[in-house]
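A single protein chain has been removed from this complex, and every other one stays in its place.
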Amino acid sequence: MSSGIRATPEVTLERAAAPTRLEWRVATVVSVRAETRHARTLVLDVPQWPGHRAGQHVDVRLVAEDGYQAQRSYSIASAPESPTLELTIERLEDGEVSPYLCDVLQPGDGVELRGPIGGYFVWEVTLAGPLLLVAGGSGIVPLMSMLRHRALAADASRARSPVRLLYSARTADDLIYASELARLGSAPDVRIEYTLTRSAPADWTGYNRRIDRPLLEEVAWPASEGTRAFVCGPTPLVEQVANLLVEFGYDPLRVRTERFGPTGS
Amino acid sequence: MQTEEMRLDGNAAAGLLRELFVRDMTSAMATCRGCGNVGPVGALLEYGHQMGIVLRCPTCEGVVLRLVHAADALRLDPSGMALLTLTDGTPVS
Partner (left out) sequence: MSDTPFIARGFHAKRANAAPNRLPPGQYETRDFPVLSAGPTPHTPLSKWDFTILDSSGTSLRWTWDELQALPHDTPTVDIHCVTKWSKFDTRWEGISVDTLFDAARAKGMADGAFIVAFCDGGYTTNLPFSDVTGGKAWVAFGYDGAPLPPEHGGPARLLVPHLYFWKSAKWVRGLRILQRDAPGFWEQLGYHDRGDPWREQRYQGDP
């Protein structure tokens, strides 16, 4: 198949198991972690969680007493190897679901979700070749799962997939996972570049503008056959970056996008 | 806000598609009836809201798939799709 996602032999065996119906499950909030002023991570315990692949998401459904329902998708932040499932949610002040998940939900509460979902925006360390990750705002979440997954892999497979991450956020305070990224970025085969689209601190050494062609040209791997790109965040950013990468010569089938919609940034 | 800023990838419809198909459909290849473009369902353009979901061709913007979860029925209109191809390499979940 030409879509680029090809299973390795071991994984094929695992996947050969009969697919099951996707059920709504009630996950329990084990703990919460503030990531920034606007984002927090929910650490969840999900009964009979079947495991996930880096890049997948869950659907969260909220039902009010009077039957009113809202449903949204949230990417999985944790590595497939992690015993708990983690979601990171950025609060949109005028949003319907994200303020609930960021402010109302507390440890011990249940939250209904189904997943893991989506086989298209998925990366596994067995897919050797240079990896380019581009995130805008909360678009870092599924890419973090990929980075965490990669960091847990054997040295040899890591060496086959050097990674570059370009992460765009409004201000330095809006960078999610900042300290963990700093740690991950100190590895020789990981290069992380940041760009802030609004104010930057006086000692800021990263970029300080919206992603444009020269910026992306400086950070992205030169186009080559084996390079894969995953681009995630607000829809306008994702579309601009994906179009530029294809113009740079990236194989369109290897530029995978996950548009988050109008996420306010 | 322009509607283009609200669109998502077909990948975002994976959960709804899994209510119909047991296997994950986002890596399956869909052929657009309008222009013949072939690409993964996950790379279609999703315009959706609570009324239903419309997956459009990224090349010609024509409707490829429409899905509505209405009352007690789930309806899929595949008439914009000429062909759907799943291979053994298409993951099951």
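The chains carry the letters A and B, assigned in the order they are written, with residues numbered from 1 in each.
The rule we apply is simple: a contact is a pair of C-beta atoms (placed from the backbone, for glycine too) under 8 Å apart; a residue touches a chain by one contact, two chains touch by 3 or more.
Treat the numbers as computed from the prediction; the structure is a model and nothing was measured.
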item	value
Listed residues B:Leu8, B:Met25, B:Val63 or B:Met81, member touching the removed chain	B:Val63
Option touching the unshown chain, where A:Glu96, A:Asp173 or A:Glu247 are the choices	A:Glu96
Residues belonging to chain B that touch the chain removed from view	1-4, 6-7, 19, 47, 49-52, 54, 56, 61, 63, 66-68, 70-75, 77
Residues belonging to chain A that touch the chain removed from view	23-24, 26, 61-66, 68-70, 94, 96, 100, 104, 109-112
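One rule holds for everything that comes next: only the chains that are shown with their structure count from here on.
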item	value
In the complex with chain B, residue positions of chain A that touch it	1-3, 5-7, 15-17, 19-22, 50, 57, 59, 73, 114-122, 234-236, 239, 253, 256-262
Footprint of chain A on chain B - complex, ascending	1, 4-12, 14-15, 18-19, 22-24, 26-27, 29, 39-43, 87-93
